[in-house]
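Up next, chain A:
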Amino acid sequence: MLGTGIIKGMAQTAKNFVGSYSDPKYLTTVEYPEQRVPTKENNRNFPFLVFDGEEAMVGLRCVACQICEKECPPQCIYIEKDKNKKPDFVGKDQFQPAVFDIDISVCMSCQICVEVCPFDAIKMDTEFELSQTNRFDGLLINKHQLAKSNDYYRGIHPTEAAEIDAARAADVKKAAAKAAAKAKAEAEKKAKAAAEAAAKTEADAADTPES
Partner candidate 1 sequence: MEALLIAIKARILELAPEFLQFPLGHLLSITPVISVFAGIFALTTWIERKGLGRIQNRLGPNRVGPVGILQPVADGLKMIFKEDVVPRSADKIVHFLAPILLVIPTMLAFSVIPYGNRLVPIDLDAGILFFFAIGGSAELIVFMAGWSSRNKYAMLGAMRAIAQMISYEVPLILSSIVVIMMAGSLSLVDIVAVQTGGFWNWHVATPWGFVGFLLFLTAALAESNRSPFDIPEAESEIIAGHMTEYSGFKYALFFLAEYLGLFAMTGLAITLFLGGFHAPFPFLNWVPAPLWFFGKFAILVALFIWIRGTLPRLRMDQLMGLAWKFMIPMSLITFAAGATWHYAGKGLLAWILCTPMLLGSYVYLGTALTKGQKVSKRVYRFAD
Partner candidate 2 sequence: MTFSFAIIAFITLIGAVGALAFRQIVHSVLCLAITFTGVAMLYLQLGAQFLGFAQFLVYIGAVTILILFAVLLTKNTGPTISGQVYSASWVSGVGVGVSVFVCLAWAILRTPQLDRLAAEETNSTVKAIGLSLMSDYVIPLEVIALLLTAAMVGAIVIAMNETSTQTTMQGANHEKGLK
Partner candidate 3 sequence: MATLSHYLLLSALLFSLGLTAVLIRRNAILVLVGIELMLNAANLNFIAFWRHSPNPGDLSGYMFVLFSIAVAAAEAAVGLALIIAVYRHFRTTDIQKISKLKG
């Protein structure tokens, strides 16, 4: 019948209206800047660069391989490779990005850069209050602003960060083991060589006529 649906709908909205004053169930929003809904762990927004240790520019995991730059669908990443190698967090010489810019007005938070990074150097942030008064400069973020510590990463995505840390630690261990093995092999080789050399000298000495 024409009109019954209208009356039903009006009753529902009236219930909503009256309920919003008496029953908190009917108010689903919060007063945003003062009250906040705790963010979900899988929440993600624009990317940032992870660094290890204290010094941001030293500990950057990024080695400027430019895979993310190539993979980025809206092409919002711009990387310039540094010419010289610099010692990184552990003191090993590495390439580092001289320039690493992300235009967050272009970025669409697709997370592809994170997926492709072989060094776990770029991760998704949860920061969303990024409004700026300048349309151009303020939204182009450079590597100093992008660099955030691993502790921060552990804070925003604990589960994921733990996995990554474990994987990296395993990697490091493996690398250390490998290095140790290599060192051992090297040492053995050296020792052998030394022994051989000693033997040789001895032999030489033996060979050498006394006269």
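To be clear about the criterion, contacts are C-beta pairs under 8 Å (C-beta built on N, C-alpha and C of every residue); 3 or more make two chains touch, one makes a residue touch a chain; residues count from 1.
With respect to how the candidates were assembled, all candidates are chains of the complex that A comes from, given by their letters.
If you're wondering where the values come from, they're calculated on a predicted model, not measured in any experiment.
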Worksheet item: With chain A shown on its own, which candidate in 1, 2 or 3 touches it within the complex?
Response: 1
Worksheet entry | Residues of chain A touching candidate 1 in the complex | 1-3, 5-6, 9-10, 12-14, 16-17, 20-21, 26-29, 31
